[in-house]
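These notes concern the structure reproduced below.
The complex appears here minus one protein chain, its other protein chains still in place.
So that you can tell them apart, the chains are marked A and B in the order they are listed, and the count of residues begins at 1 in each.
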Amino acid sequence: MHRDEAIKELLFKMADDALILGHRNSEWTGIGPTLEEDIAFSSMAQDKIGHAFQLYTILHEHFGEANPDILGFKRSEKEFKCCHLVELPTVDYAFSLVRHFLFDYADGLRYEELQNASFEPLAQLAKKIKGEIKYHTMHANVWIKLLAQGNEESKARIQSAINEAMPYALGIFEPSEYEKTLQEEKIFSGENALQTKWVETIQTLIEKAGLEMPDITILKPQLGGRKAYHTEHLKPLLDEMTEVVRMDENASW
Amino acid sequence: MKSLDPRINRVDLEKGENAESNMDNFWESFEVFHQKKTGTAYTHVGSLQAANHEMALVLAKEQYGRRQTTTGLWVAKTSNIFGLEESEIEMFETTPSKKHREAVVYKTRDKITAFKNRNKDA
Partner (left out) sequence: MYGNAFIDPNDPRNKQEVEESQELLDAFQAKIDNGQKIEPSDWMPKMYRKQLTRMIEQHANSELIGALPEGTWITRAPNFKRKMALIAKVQDEVGHAQLLYNAAETLGKSREAMLNDLMIGKAKYSNVFNYPAETWGDIAVIGFLVDGAAIVNQLINSKGSYGPYCRALKRICAEEAFHLKQGHDNLVALAVGTPEQRQMLQDAVNRWWQPLMHFFGPPDKQSVHSEQLMRWKVKLASNDDMRNQFLDQYVPKILELGLSIPDPNLRKNSETKRWEMSDPDWDEFYRVIKGDGPCNKERLAVRRWVKEHHQWVTDALLRPERVRTVPLA
């Protein structure tokens, strides 16, 4: 039973992250920086929302939770377990790219490990979407590298977005109360281990791009999301997202 | 200006009034070649704008690969593609009439049959 609770918690936070980030990224659809990049970013938004759908489907089919449309569109803010990074408003493209870079490298490492999880449906999903995630990290890395080496302004914008996003990115790895169970059950080696791998990976890439990795030992991670304490931005996001579906709770769309 | 699109209401449209028309605002034009199935030829599928080859490939993946199966993708700078002018195409006019390159003009069966018949008779 403990195992089930642990897996559910993991699935919910991953699904909520993916839904909210996909939603945020779709805010650029049709108004992105170049036509080609608009298309690429929209695809990744769809991928993320698709990942959320598949994770909610596992919750529905294996743990008796409601169906994905209810989990995605009819839960209250207090039931969401996403991290604060994905909730932040879409201000400018530098921030969106950096958020995508920081989040997707963590996501990539997480799914890589989950390919070997002892919970088969999650391992299957991790294998199925590994190609999509490979594209997400490649896309992020190419853009960060190019803009870091573009001109002074673009370099400064990317650097300041990294500085701004980093405490929130650390919130991705907010430990859960089930860390030990997940390890014992050979599902996931835990948020701390993931964070260590992630820091190594992105530090190398950030420095290779000629940017500076913030000293994370002195940063205060923005925690709380995994315990359903959210930024002021999540509630309005959910209100907007559910505006149509709330018109009639019993209608089918 | 109040928009019906909440996304638009979150941005400062007035800033757009500073947008400048500029004609030197271009990156590089690339051509995209796509392979649908292993073992088949790469086909030219279109063009795109990118800042370098690496970005061109990343962007080509979605603009030219999102709606069909893909087993390979190439990009090349448009400026590196060379082709013939319309007036030069007449070089090909007599190609279809060069029958010595066609398999069908080599007819040996009649001769072999005649040869066999001759030998039979002998």
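We adopt the following convention: contacts are C-beta pairs under 8 Å (C-beta built on N, C-alpha and C of every residue); 3 or more make two chains touch, one makes a residue touch a chain.
As the structure is a computational prediction, the values presented were derived from the model and not from experiment.
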>> Checking the contacts here: which visible chains does the omitted one touch?
In response: A, B
> From the list A:Gln46, A:Gln115, A:Asn163 or A:Ser189, which touches the chain that is not on show?
Replying inline: A:Gln46
> Footprint of the hidden chain on chain A, which residues?
Replying inline: 23, 26-27, 29-36, 38-39, 42-43, 45-46, 49-50, 52-53, 68-69, 72-73, 92-93, 146-147, 150-151, 153-154, 157, 240-245, 247-248, 250-253
>> On chain B, where is the contact patch with the chain that was removed from view?
In response: 1, 3-8, 11-13, 15-29, 31, 44, 46-49, 51, 63, 66-67, 77-79, 81, 83, 85-86
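Methods note: only the chains that are shown with their structure count from here on.
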> Roughly how many whole angstrom separate the Cα centroids of chain A and chain B?
Replying inline: 37
> Okay, in this complex, where on chain B does chain A touch?
Replying inline: 6-7, 10, 48-52, 54-55, 58-59, 61-63, 66
>> Touching residues of chain A toward chain B in the complex: what are they?
In response: 27, 31, 34-37, 39-40, 43, 89-90, 135, 138-139, 142-143, 146, 240
